[in-house]
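Let me begin by presenting the structure, written as structure tokens, before commenting on it.
Of the protein chains in this complex, all but one are displayed in their positions.
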Amino acid sequence: MYINIKYFGQIAELTQTKEENLEFSGIIVSELVETLYLKYSNLRTKNFQIAQNQELVSMETELTGNDIALLPPFAGG
Amino acid sequence: MYINIKYFGQIAELTQTKEENLEFSGIIVSELVETLYLKYSNLRTKNFQIAQNQELVSMETELTGNDIALLPPFAGG
Amino acid sequence: MQDKKPKSVFKEGAITSEFIGNSIYKHQTKTSIGAHNIFLGQVRADDIDEKTVLAIEYTAYEDMANAKFHEIREAAFEQFELTCMHIYHSLGTVKAGEICLFVFVSSPRRKVVFEALEYIVEAIKADVPVFGKEVFEDESHQWKKNS
Partner (left out) sequence: MQDKKPKSVFKEGAITSEFIGNSIYKHQTKTSIGAHNIFLGQVRADDIDEKTVLAIEYTAYEDMANAKFHEIREAAFEQFELTCMHIYHSLGTVKAGEICLFVFVSSPRRKVVFEALEYIVEAIKADVPVFGKEVFEDESHQWKKNS
């Protein structure tokens, strides 16, 4: 399936893109993250959370093929 | 001795004066209050605290002959 | 940057939103501040026995009140790491909907301002000799009492 991935803040700086579509055949979030680590090797050094359909999810959450976002530490306010 | 007595808010409304000098020969605050009860009979029905030299005092505090104020409940803010 | 001098807290009449906005503006030069917390007391048009409060007329034992405000300021600066603190209270008539108390605290960090502001407001309500006459539409009145 194709997954739409959004990058923000420090993560977008590293990926040098804010959004991309990736073809991906895994089932859970951690598999997608491993794929991204291969594509962006410096990503391993960064802290981030994953949101799927605008809700934070864990590494074990099943992918539903929708919007994924990589969110660095929040800095609101 | 002469004591300067200040009245505020609801108490001033009752005494119909904001300030007066009273000649008084007692020693502690409660004696002064009894004197005021005789002068202003409705005062007994009111809640108030006493300040001497701008500090709250108890009924047993000794009078020092300075400023006394009758303070109804505070309503700041 | 600390602002510990005693000063007069009382203002005649309501505290305007322009005054508050301007006070906020003045703090934009103090770039060590990360968090402001502001409390505003506003006169409520309470309905009491079918009559509506139109205004509160504030009076105070001014000398004692200013001394108490000063004590509260000193205690707050002692207890909390504040960059600055401002307190204003109205005297005279303040209509329903208008502002009668403005307390403004600022600090590098937010946790401090929450604690400090509540401490200061509670101390003002409890310890400062200010008196309020609630005036109704028919010109009758009752005396306000903090709870």
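The chains carry the letters A, B and C, assigned in the order they are written, with residues numbered from 1 in each.
Note that in this section contacts are C-beta pairs under 8 Å (C-beta built on N, C-alpha and C of every residue); 3 or more make two chains touch, one makes a residue touch a chain.
This structure is a prediction, so every number in the text was calculated from the model and none was measured.
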| item | value |
| --- | --- |
| Displayed partners of the chain not shown (whole complex) | A, C |
| Interface residues of chain A (partner: the chain not displayed) | 6, 8-10, 51, 54, 69, 71-77 |
| Touching residues (missing chain, whole complex) on chain C | 17-18, 20-22, 24-25, 27-45, 96-99, 106, 108, 110, 113-114, 117-118, 121, 125 |
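Definition applied: only the chains that are shown with their structure count from here on.
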| item | value |
| --- | --- |
| Distance between the centres, which are taken as Cα means, of chain B and chain A, whole angstrom | 73 |
| Approximate Å spacing (C-alpha centroids) for the pair chain B, chain C | 27 |
| Computed distance of Cα centres, chain C from chain A, in Å | 48 |
